[in-house]
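Just one protein chain is left out here, and the rest sit where they should.
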Amino acid sequence: MSDENEMITGIEVPIYLKYNFTAGAAPARFLSQLKEGKLTGQSRSDPGAPVYVPPRGSCPATGQPTDTEVEVADKATVQSFTIVHIPIPGNPIEPPFVVANLVADGANISFIHLMSECDNEQVHIGQRVQAVWRPEEEWDYSMDNIKYFKPIDEPDVPVEHIGKLPVTGLEA
Amino acid sequence: MSQPEILNQAFELGFTYTRSTGPVVGRFLTELKKRNIVGIKASDGRVIVPPMEYDPDTAEELSEFVEVGQEGEIISFAWVKHPREAHPSERPFAWAMIKLDGADVPMVHWVASDSEELVSTGARVKATWSDDTKGYITDIACFELV
Amino acid sequence: MKEIAIVGYQQSDAVSDAGAQNEVELIIPVLSRIFEQVGITNAQDVDFVCSGSCDYLQGAAFAFVLGVDALGAVPPIKESHVEMDAAWALYESVLKIRMGHADSALVYGFGKSSPGELPIVLSQQLDPYYLAPQWVDTISLAAMQARMMLDRGLITERDMAEVVARSRRNALDNPHAQLKGDVTADDILAEETYLSPLRRSDCCPISDGASAMVICTVEKAKAWGKPYAVISGIDHIIESHNPGMRDLTDSVSTRKAAENAGMGKGKVDVAELYAPFSHQELILSRALGLGDDTNINPSGGVLAGNLMMASGLSRIGEVFNRIVAGDAERGVAHTTSGPCLQHNLVAVLDKGEVA
Partner (left out) sequence: MANLAAVVGIGQTSYTTKRNDVSIAGLVREAAVNALNDADLTWDDIDAVILGKAPDMFEGIIMPEIYLTDALGCNGKPMLRVHTAGSVGGSTALVAASHVQSGTFDRVLTVSFEKQSESNAMWALSNPQPFSTHLNAGAGGYFAPIIREYIRRSGAPADVGIKVAVKDRLHGARNPLAHLQLPEISMEEVADSFMLWDPIRYLESCPSSDGACAMVIASEELADKASKPPAWIRGVAMRSEPTMYAGREEVNPQAGRDCAADVYKQAGISDPRKDLDVAEVYVPFSWYEPMWLENLGFAPEGEGWKLTMEGATSLIDGGDIPWNPSGGVLSSNAIGASGMIRFAEAARQVRNDAGDHQVPGAKLALGHAYGGGAQFFAMWVVGAEKA
């Protein structure tokens, strides 16, 4: 590649470290239910406390644990979104694709997931969507059990109500 | 509250970094490729191997290279009875601080030996080169007892 | 300069594997205990928060960002982070109080070292061209340091074993300790070597956990009505990274930092030294000039449990505990970072007035 006398100016240094990850208790509870096909949020134990999906171990607003479980719907509202035109390292999905911030009915915080079965240009804030699940035999401890969300024929949610819908969604 | 399962999963955090070396590290690695070992003269005249870019005492930039010997003396060592996967040898070996002839400051590298008993502080060792030197610290495959 | 007091200290148990506890779940129980100890609700009740952690321990970037989820940081708080042991987060907090931008601060450190191969992970804090690519683990570097001391007759293997045995016995009284037991130096010496000249017992265990501290001005401590210890001096110094350029049998930076922190101004009843390897405790106690009248590592030290990124803060916390319990009037705490004691921090604590 380089001749004998050429000065070395750069080197390649492989740094590969192995870890054994253990999910935290709150995420593990969430993932265990997800394996059963259920989206389960968590909240603090005080009445009316916000519901987190996915939960990460605390209500970040107060720093208290989220030890109450609340099943939420697999219907959700688009809080916002982006159309991604570049590949994600290590992810086979082909651009362009829609990554949306979605709030499940019954939850008070958004998570990100893919949207499909839609015209990318028609995706909009307030749009109603529902999960498209993978076949049950493929379910694992993963949000990937939901293949993506697709638009459904329900009226848009006014922006001020996004993130505040009950688990019954718009019907309530 | 549901009982969570313990969810374990192994993963690898890995990247092959592309490091630019700058002139001092680059010169040392270039010499390694040619199977030479160079040090650098510190502000107080001590020869440091591998060459540091900056003097630890005065913070001055260093630039005066000195070729040193490929043999030297063990200043201290640690005997690795159970090598780890990342380690350079699958067999037990010694990490050592080795002061090369012509150097004043020891360098850290490893010493191949059939047994711990053969290694000692003050023992003489000699650099062994890898078959295909490429300008990397492991061009010195290891040190062997003389 | 403003007098600064420690009013609370809590830590989790040092465990070999915290299992299904993520960062937030490790921190929350420790914080709730310290809030109770100080009599406050959450981080809203202090003026500043600073933490110490290291992304590479668990192998994920931004570990500290998750820590913020444990604080109750709504409305937003004054908060900062060092990618160092939390003892340096304490140092940053001390500066904040001294400059008058805070009267009180919460400091915490946490680490989950169990997911990775810690000695190999830490090899990647070494020179990225000469040392890290060789994967020289931290235990091996310490072993070479120990051999230098043995070769020069500065210590014996029995001295090292005595350190370990004392740690194990002291740890019997430490509910958070991971390794404890009524063992003797002979028991230790009977072990085979692990990374010669070190035995496994000469090396600290790998632990998961967190610790937290609340500091404040002395006026505030009095207002809170809590027993306190005063941080009468704190300083830290780093040395050259090249282990070949340092006298590894001494700790010049520890001695100098202790001088700067005013350690010599009085008797030292208790010392907590961050010595991950038995011989390093001997280096440190000599560098500090500690004699028989100082109780060294009554908690067992980090040989009894090493909460990476929190152990330094814990050393200070352990001295605080001794002082407020009335076991000591004055103490010194030491923290280290980097291979072979490259970077050292010393804090001197004095008994405060009775609240």
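Here are some notes:
In this document, chain identifiers A, B and C correspond to the written order of the chains, with residue numbering beginning at 1 in each.
What we mean here is this: a contact is a pair of C-beta atoms (placed from the backbone, for glycine too) under 8 Å apart; a residue touches a chain by one contact, two chains touch by 3 or more.
Just so it is clear, the structure is predicted and the values come from calculations on it, not from any experiment.
Counted over the whole complex, the shown chains touched by the missing one are A, B, C. Only one of C:106, C:122 or C:230 touches the chain withheld from this view, namely C:122. Screening A:23, A:39, A:104 or A:165 for touch with the missing chain picks out A:23.
Checked against the hidden chain, the listed residues A:75, A:113 or A:128 yield one contact partner: A:113. Taking the whole complex into account, chain B touches the unshown chain at residues 7, 9-11, 13, 15, 17-25, 52-59, 61. Contact between chain A and the absent chain runs through residues 9-10, 13, 15, 21, 23, 27, 31, 50-52, 59-61, 79-86, 88-91, 96, 99-101, 108-110, 112-114, 125, 141-144, 159, 163. Summarising the interface, chain C meets the missing chain with residues 1, 49, 54-56, 60-62, 64-65, 68-69, 71, 73-84, 88, 91-92, 94-96, 98-101, 121-122, 124-129, 132, 235-242, 252-253, 256, 337-339, 342-343.
In this section, only the chains that are shown with their structure count from here on.
Viewed as a contact network, the protein chains are fully connected, with every chain touching every other.
Centroids built from CA atoms put chain C at 30 Å from chain B.
Chain A and chain C have CA centres that are 38 Å apart. Shown for chain B are the residues in touch with two or more other chains, namely 4, 6-7, 11, 13, 17, 19, 21, 29, 136. Contact with two or more other chains is made by residues 19-20, 56, 59, 117, 120, 128-129, 133 of chain C.
Remark: chain A residues 11, 13, 15, 17-28, 56-58, 60-65 touch chain C in the complex. Every residue of chain B that touches chain A in the complex is listed here, in rising order: 1-21, 26-27, 29-30, 33-34, 135-136. Per the touch definition, chain A reaches chain B in the complex via residues 4, 6-23, 25-29, 31-33, 40, 67-69, 141.
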